[in-house]
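Quick one: structure below, then a few questions.
The complex is shown incomplete by one protein chain, all other protein chains being positioned as in the whole.
Chain IDs A, B and C follow the sequence of writing; residue 1 opens each chain.
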Amino acid sequence: MSGFDKVVHSYEEAMQGLEDGMTVIAGGFGLCGIPENLINQIKKLGVKDLTIVSNNCGVDGFGLGVLLEDKQIKTMIASYVGENKLFEQQMLSGELEVILTPQGTLAEKMRAAGAGIPAFYTATGYGTPIGEGKEVREFNGRKYILEESIKGDFAIVKAWKADRYGNAIYRHTAQNFNPMAATAGKITVMEVEEIVEPGELDPTQVQTPGIYVDRLIQGTFEKRIEKRTVRSA
Amino acid sequence: MSGFDKVVHSYEEAMQGLEDGMTVIAGGFGLCGIPENLINQIKKLGVKDLTIVSNNCGVDGFGLGVLLEDKQIKTMIASYVGENKLFEQQMLSGELEVILTPQGTLAEKMRAAGAGIPAFYTATGYGTPIGEGKEVREFNGRKYILEESIKGDFAIVKAWKADRYGNAIYRHTAQNFNPMAATAGKITVMEVEEIVEPGELDPTQVQTPGIYVDRLIQGTFEKRIEKRTVRSA
Amino acid sequence: MTLSREQMAMRVARELKDGYYVNLGIGIPTLVANYIPEGIEVMFQSENGLLGMGPFPTEEQLDADLINAGKETVTTINGASIFSSADSFAMIRGGHVDFTVLGAFEVDVKGNIASWMIPGKLVKGMGGAMDLVAAAPNIIVMMTHADKYGNSKLLEQCSLPLTGAGCIKRVMTDLAFVEIDHEQGAFILKERAPGISVDEIVGKTGGKLIVPDNVPEMEF
Partner (left out) sequence: MTLSREQMAMRVARELKDGYYVNLGIGIPTLVANYIPEGIEVMFQSENGLLGMGPFPTEEQLDADLINAGKETVTTINGASIFSSADSFAMIRGGHVDFTVLGAFEVDVKGNIASWMIPGKLVKGMGGAMDLVAAAPNIIVMMTHADKYGNSKLLEQCSLPLTGAGCIKRVMTDLAFVEIDHEQGAFILKERAPGISVDEIVGKTGGKLIVPDNVPEMEF
C-alpha cells in the first residue's frame, strides 16, 4: 500500500504517542466541527497536564469538556471558555490555567505555526491586557503588537470527507479552525465522516492537502447542537 | 440591482481611476492565470510611473511585458523577471527599478496586506542580500528577518468563474497569486471567463469571497502557454 | 423617553448602505438585522467563517454544521461563501467588513472600549471582539447610556480592562447618538432620543461632551 495512505483503523492507533504534558491543538468552534472521538480517546488515555489550544473548551460532558472530568488539562489557550461548570471550578481553584487569546489572533497563530512564520504583528489587543508584555511597534502611524505562532505536539481535526492520502474537505462552517489546526501539529490526526479513494476529490477543491495529515480515521459523530435556533417554515 | 452586483461592462469602467504613479498588484504566475485584458487596458490608458507587484513581468508582447513598450513601469516588485528583452534593456539603462523578492515572501506580503498584518518574520532571505537592512530576530534559536506587507492602489486578478457578487473560483494552477492579490488592492478588479448567478457556486468552494472584489468583468482570454511540454499519448 | 432596544437597532440600521458587508455582535446588535431599510441589501458576516448568513433554519433545514458566531444554527443566502477562521479574521483584520456593531460596558473620549472583562467576575474571554474593534473602520457601539445604578458608561477614561484602544468613533445609546473626537478627547452629541433633554444626556455622560447648537431629536 502506498506510503501516502494515512488511514488508521482504531482510535488507539490514531492517538498513539500522546503523552503527559503535551500540547494538543484542536479544531472546532463551539461544538461545531470538533473531533469528538479523538477527544474521547484522549480522555480514555488518561494523559495529564495537557496544554489544549482550541477556540472553546466544549461543554460539560461533551467535546473538550470531558477532559476536565479527570483534570487532564493543565493549560487552556482559547478565546472563549466557561460554557461549563467544571471549567469554572477548576479555573477558580487554580487547577486550570487559562490563556485567553483573541479569536483572530488564535487562528493566525495556528496558521503561522504551520506556515513557518514564528511571529507577526497585529493591531488586535494593542492597549489591552492582551498586549501587556508584548512588543509594540508602529507601522504607518498605527500601533501593533507582536504575537508568536503556536505549534502542537498533536493536532486533532475533524473534516467531512478525505481521501486515503488525507486530502480533505469540510462541511459548511464546521471548517472553522480545522484547516489551520491541521497545519500546526507535529503529528496531525484527522477524523472524518467518510473516506474516499484518491482521485475522487477535485484537486482544486481540497481544503487541507494530505501533506498535513499523518493519521486518518473514519468515525461516527453525534454533532451536538449548542444553540438550536429554528424558525417556522 | 443589488448593491453587491460587481459586474461592469467595459474594460474602461473596470480600470477607471488608475493614475500615474499608482501601485498595481497583479495575479498570475508566468503567463498562467494572468489578467490579460486588464493589463492591456492599463497599456491603453497610457498611465506612467507605475509600481507593478507580480511574481513575473510577462514576456515581450504579452502579459505585463506590454507595459514595458511605452515605459509605463517605474518599479517592478517580483521574484523572477527578465524573460523579455525590453525588461532587460530598461533595467540595465536604469529606467526600470527592480525589487527582487523571494516568491514565498511575495505571496505572504500580499496575503498580509489583505489580512491586516503589517509585518511578519520569515527565515527566507536571512543572511542574503534580501535580508540587508531588515531587522533580524531570533525565535527558538533560529534567525528570521522582518518583512512588511505590500498593498496596491489597484489589484488586478483573473479567476475562472465568479457570480455577480464577485465570489470566485480558479481553474487548476491558474489560481497561484490571484487569491492573495484579490485581498491586497484598495480597488480590486477581477476578470473571469464566466459570470454566473449568486447561488450557483457552492459557498464552501468559493476561493475568493466577493467582499474582496470591487469590479467584475467577463472577458475572453488567449491563455498563451510559455513552455509547451507534451508527451506522446 | 429612553429608546427601546428595538429603537436603538432601528436608528443604527439607518447607517447601513446598499452593498454593505456587516458584522453584528452577539446580543443587542443582532436586532439591527430586523430593521434593514427598504431598497437596500446588506450581507452579514459571521466571524466563525461565513459571509452571507441567512435566517434561522426551518426544522427541515436544521444542520449542526452550519452555525453563526453566536453558535446558533443558521442558513446561507444565495451568494454566500464559507471559509476558515483564519480567512475570516483576515477579512475582519484587513478592514474589509464595511460596518460592525458591538455591545460594550464602557467607552471613553479617546475611543477606548471595554466590553469583555469585569475584574472579580468570571472572565469568559473576548472571543472575536478584540479583533473586531481593532479592525473595523466603521464601527458603532450599542449600549445603554448608563448602568442600572445610573453610572455613566461614556467616560473620560474607561475603568475596566480594554477590548481595544482608540478605535471607537460612534456610540448609539438609549439616550443619544454620539460621535467621539479622539483628537479633542470628547464626545459630540449628534442626536438625542425623542423627549430626552440635552441636560439629561449631559448629566448621564461621564466624559467631556460637546453639545452643538442644534441637537436634533431622532424620529421613529
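Following the convention adopted for this analysis, a contact is a pair of C-beta atoms (placed from the backbone, for glycine too) under 8 Å apart; a residue touches a chain by one contact, two chains touch by 3 or more.
This is a predicted model, so every value here is computed, not measured.
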Practice problem: Sort by label and list the shown chains the missing chain touches. | Solution: A, B
Quiz item: Among the options B:T23, B:N37, B:Q72 or B:N178, which residue touches the chain absent from this view?
Solution: B:N178
Self-check item: Selected from A:F87, A:F154 or A:Y212 as touching the chain missing from the view
Solution: A:Y212
Quiz prompt | Sole residue of B:V7, B:L45, B:A123 or B:V196 that reaches the chain not shown, by the stated touch rule | solution = B:A123
Quiz item: Looking at B:G3, B:G104 or B:G219, which makes contact with the chain not pictured?
Solution: B:G104
Practice problem: For the chain that's not shown, point to the residue among A:E36, A:E147, A:D163 or A:E191 touching it. | Solution: A:D163
Self-check item: Residues from chain A at the interface with the omitted partner, ascending
Solution: 2-4, 111, 113-117, 163-165, 167, 183, 197-199, 203-204, 206, 209-212
Practice problem: Spell out, residue by residue, where the missing chain touches chain B. | Solution: 29-33, 55, 78-83, 88, 91-92, 100, 102-108, 110-111, 122-130, 143, 160, 171-180, 207, 223-233
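In the analysis below, only the chains that are shown with their structure count from here on.
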Quiz item: Minimal path length between chain B and chain C through chains that touch?
Solution: 1
Practice problem: For chain A and chain C, let me know how many angstrom lie between their CA-based centres, rounded off. | Solution: 29
Quiz item: Where the CA atoms of chain A average out and where those of chain B average out, how many Å apart are those spots?
Solution: 32
Quiz item: Got the chain C residues that touch at least 2 other chains?
Solution: 50, 76, 82-83, 89-90, 92-93, 135
Quiz item: Can you list the chain B residues in contact with two or more other chains?
Solution: 115-117, 203-204
